[in-house]
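So that we are looking at the same thing, I have put the structure below in structure tokens.
One chain of protein is taken out of this complex; the other chains stay put.
Now for chain A:
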Amino acid sequence: MFDYILNVSGYVLEGSLVTFQLYLVTAIFSVILGVLGALGKISKIPLLESILSFYTWVFRGTPLLLQLFFAYYGLPVLGITLEPFPAAALTFIVNYGAYFTEIFRGGIESIGDGQYEAAKVLGMNYRQTMSRIIIPQTVKRVLPATSNEAINLVKDSALVAVIGLGDLLRAAKVAVTRDFSIIPFIIAAVFYLIISSVIVTVFRKLEEKYSVYE
């Protein structure tokens, strides 16, 4: 029994490698996309704002699973064929980028005019003001919402099993079917819980770090 658990854990762990890779790639690029999207949304350039509003409307208003199918099964119809991992990564980055765009936009807009004015009378330009005064303060304010998304992403990553990507969940499912045992699912659940807990802890530490002011 113990040997079996160890054996399946090793198998599920292999699957979770894909989950980790997807998680990392999505986290990095969707946050970058979100920052750029938020800056674009507050840019007061009407065309850019409209495009970004359309973008967040579509990607937050349709199921992630549909978007995933679209990237993997839909795009080939248009002559663009992606391997499962790039298709999944692209979908997740664009989807989470839409959520982060709205979260970061809200965070930036919550900073009062006084901060912009203080920076301006000290001679700082727009780039300096955003990068040194506004965005650092925004980080603190968006941490709770970002933390939620970070945990959602752990769970959403399991969706990639449906396009045949050998992730954590798929590994567990293969083991369940093969061995006719429920234990692989339990192991998978434990894995997800561990990952989520680590993320919650990381964000709690970050929030503590930022709580030195205010």
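Methods note: a residue touches a chain if its C-beta (ideal position, glycine included) is under 8 Å from a C-beta of that chain, and two chains touch if they have at least 3 such contacts; residues count from 1.
Convention: contacts and distances are computed from a predicted model.
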{"item": "Protein name (UniProt record) of the chain left out of view, among \"Amino acid ABC transporter ATP-binding protein (PAAT family)\", \"PadR family transcriptional regulator\", \"Xanthine dehydrogenase\" or \"Nitric oxide reductase, NorC subunit apoprotein\"", "value": "\"Amino acid ABC transporter ATP-binding protein (PAAT family)\""}
{"item": "Options A:46, A:79 or A:123, residue touching the unrepresented chain", "value": "A:123"}
{"item": "Given A:7, A:81 or A:115, the one touching the chain that is not displayed", "value": "A:115"}
{"item": "Residues in chain A touching the chain absent from view", "value": "114-115, 117-118, 120-124, 128, 132-133, 136-137, 140, 212-214"}
